[in-house]
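See below for the structure under consideration.
Every protein chain except one is present and positioned as in the full complex.
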Amino acid sequence: MFEIRNPQYKDRIREYLSRQYFMKHVGIELTVIKPGHVEAELNIEQTHLQQFGRIHGGVIATIADIAAGFAAYTLVPEEFHVVTGEIKISYFRPGKGHRLKAVGKVIKPGKSMSFCEAEIWSLEGGKEILIGKASTSMVNIPIVEG
Amino acid sequence: MFEIRNPQYKDRIREYLSRQYFMKHVGIELTVIKPGHVEAELNIEQTHLQQFGRIHGGVIATIADIAAGFAAYTLVPEEFHVVTGEIKISYFRPGKGHRLKAVGKVIKPGKSMSFCEAEIWSLEGGKEILIGKASTSMVNIPIVEG
Amino acid sequence: MFEIRNPQYKDRIREYLSRQYFMKHVGIELTVIKPGHVEAELNIEQTHLQQFGRIHGGVIATIADIAAGFAAYTLVPEEFHVVTGEIKISYFRPGKGHRLKAVGKVIKPGKSMSFCEAEIWSLEGGKEILIGKASTSMVNIPIVEG
Partner (left out) sequence: MFEIRNPQYKDRIREYLSRQYFMKHVGIELTVIKPGHVEAELNIEQTHLQQFGRIHGGVIATIADIAAGFAAYTLVPEEFHVVTGEIKISYFRPGKGHRLKAVGKVIKPGKSMSFCEAEIWSLEGGKEILIGKASTSMVNIPIVEG
């Protein structure tokens, strides 16, 4: 199991959500927040689609980044922030369906960075289908007081 | 230079734009379309930010995917579509500023897939700053008539 | 479970091994070959190290590519070859120890490409430690008879 270095990790994440403007603009919500594991969900509407009626790759990249990034946040000390160093998203299948879910997990926490993954699932006709997967380096940045 | 296999590539891309709902939702526009090279731009507003007032990683991933993907589209024959197989985005610096630009380029076109890159620049106080770079495999999919 | 499209997949892989010169040069052997799952192992000697006595990143990349690539080979029809389109390797911890193992798995098989992963484990003092992970696009190439 993971070591918790900030017992208030849930409050911290919830406080950030109010200022996560792009996340709100896309319509993404967090549904699970636990140590090293965060899930994000989204109701798919026309606004999320590309020219062939599939879920846009940018929507999938965004929800994957959010799930993996907040998963990293659950494990860092209070005096650190987390930024995405790099993220790779592999697209397995075209995203259809009416709901999207990303399951973000910390694979290897660390002092200066964490390796995380996110699986992206679409809910299509009652079935959950794995449509992509992300692998990412989340970097810990010390908070400098002004 | 690149071989043009669909002389109507510009018309094709422009036609797609009308149904690129997520691209419109984010506010991204194409500003340059030429063989193997597409640029996309975006005016940054509060809606594009994350909790610390920086440009959200999902915005950067989205504009990079769009610039690289349409760059690939300029070089495929009419009977093929292009989908993102995978994309890796590296974030060099926090994105500030009021305008974002992605320059997408085909590095190696191919029959079944193209390797593309996108540089992401932010315009901050009159200077263009390289804030990230993407590397991606764009896959050619034959169009099947219904 | 996976669909087997070439029942002779094991014979095919074994035949390739005799001409896998770089794999032999490094000293890597396959220890498990089953549908969508291949394991490769290596006894660590001085020849595999970098300047600080750790296992060289190139050794880890090589064994990951081999395990993931042969995992993809177990699922392609006889008339296709498999080549690595791209591979990303994340290095979680410095590799020490006397033996290295890569576990390659197909995550999403496909007609034109397969998404695969490989976990890399080192055996250090009786314990298996996850030192890295790879994510890769393996591309299917039709064999053209001469």
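Order of writing sets the chain letters: A, B and C. Residues in each chain are counted from 1.
Quick note on the criterion: a contact is a pair of C-beta atoms (placed from the backbone, for glycine too) under 8 Å apart; a residue touches a chain by one contact, two chains touch by 3 or more.
Everything numeric in this text was worked out from a predicted model, so none of it was measured.
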Chain B, residues in touch with the chain not shown (by the definition above) = 88, 90, 92-93, 107-108, 110, 115, 130, 133, 135, 137
List the chain C residues touching the unshown chain?
-> 16-17, 19-23, 25-26, 46-52, 56-59, 61-63, 65-66, 69, 81, 83-91, 94
For chain A, the residues touching the chain missing from this view | 85-86, 88, 112-113, 137, 139
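Following the convention adopted for this analysis, only the chains that are shown with their structure count from here on.
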Taking each chain's centre as the mean of its Cα atoms, which chain lies farthest from chain C?
-> B
Chains linked by the largest number of contacting C-beta pairs | A-B
Flagged in chain C as touching 2+ other chains are 88, 137
